[in-house]
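Just one protein chain is left out here, and the rest sit where they should.
For subunit A:
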Amino acid sequence: MSAATDAIAIDRTDPKPVGASRLRQIMTLVRRNLTHIKRQPEMLTDVTIQPIMFVLLFSYVFGGSITIPGGDYKAWLLPGVMAQTIAFSSFIVAVGLNTDIGKGMIDRLRSLPIQRSSILWSRSIAALMHSSIGVAVMSVTGLFIGWRILDGVVGGLIGYGLLLLFGFAMIWVGILVGSAMRSVEAVNGLMFSTMFPITFVSNVFARPEGMPGWLRTIAEWNPISSLTQALRDNWGVPGSQVRPDAPWPLHNPELATIIWAVAITAIIAPLALRAFNKRTTD
């Protein structure tokens, strides 16, 4: 083992570790996260098999009993499941971050001459890419079951843009949960028991009109519902019109989605940064 040592005797001409540029730090760490997906493609099941399963199960099991006036349930459901998928970006960030903290990887990174924020930026970008793979897979799946973007390129792009914006906001939730929880199991437990009810009590799977009054109010004000409604409107999904006396967010879903995204970020981001800094100091 020592044979090669002479060759690596400290050479004063070695490049000095000056610390990478911010961009290189983030790119390097994003590449790391993408390599994880490459090595464990099953990581993608949460944004591929699971949402496809939802679409197929709901379409073919419940679809027959659910009528969407003027529309087809399958095409109507798809944007909702996309919204649900992007909301789960928070889950991806939380699990990834918590794993890195638990395994000491964050300590290793913190012992390097890099900015701590690069760790979060790279996690966020990788999680959005992760979720975007899911949205792309869902779009292709949609084409097979009759979903189409009927409102032109601009509406299509607005829809995808809103998805990414909302995903960005949800990432802060992920950073908060990932930093605050003591184990990946705890992250899983918390996220499953909150994200599923939150994404179900919405207009994703069923029209809020059919829900009991109090539940309908929650569903109609749910940020996921704003996003879903915005997608249906902008993609021209048949049957997307809401009842006339529905609350304001469903009549102005794009603006409501933007407001929700900004509000979630404004409230959660400071908490998330504080939790992350607290967890990764001492």
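Just a few scattered comments:
By definition in this document, a contact is a pair of C-beta atoms (placed from the backbone, for glycine too) under 8 Å apart; a residue touches a chain by one contact, two chains touch by 3 or more; residues count from 1.
Note that in this section contacts and distances are computed from a predicted model.
For the chain of the complex excluded from view, the name given in UniProt is "Daunorubicin ABC transporter ATPase" [choices: "Protein kinase domain-containing protein", "3-isopropylmalate dehydratase small subunit", "Daunorubicin ABC transporter ATPase" or "L-beta-lysine 5,6-aminomutase beta subunit"]. Residue A:Ala20 is the one among A:Ala20, A:Ala246 or A:Ala269 that touches the chain missing from this view.
In the full complex, subunit A touches the omitted chain through residues 1-2, 4-5, 7-11, 14-21, 24-25, 28-29, 32, 35-36, 39-40, 103-105, 107-114, 279, 281-282.
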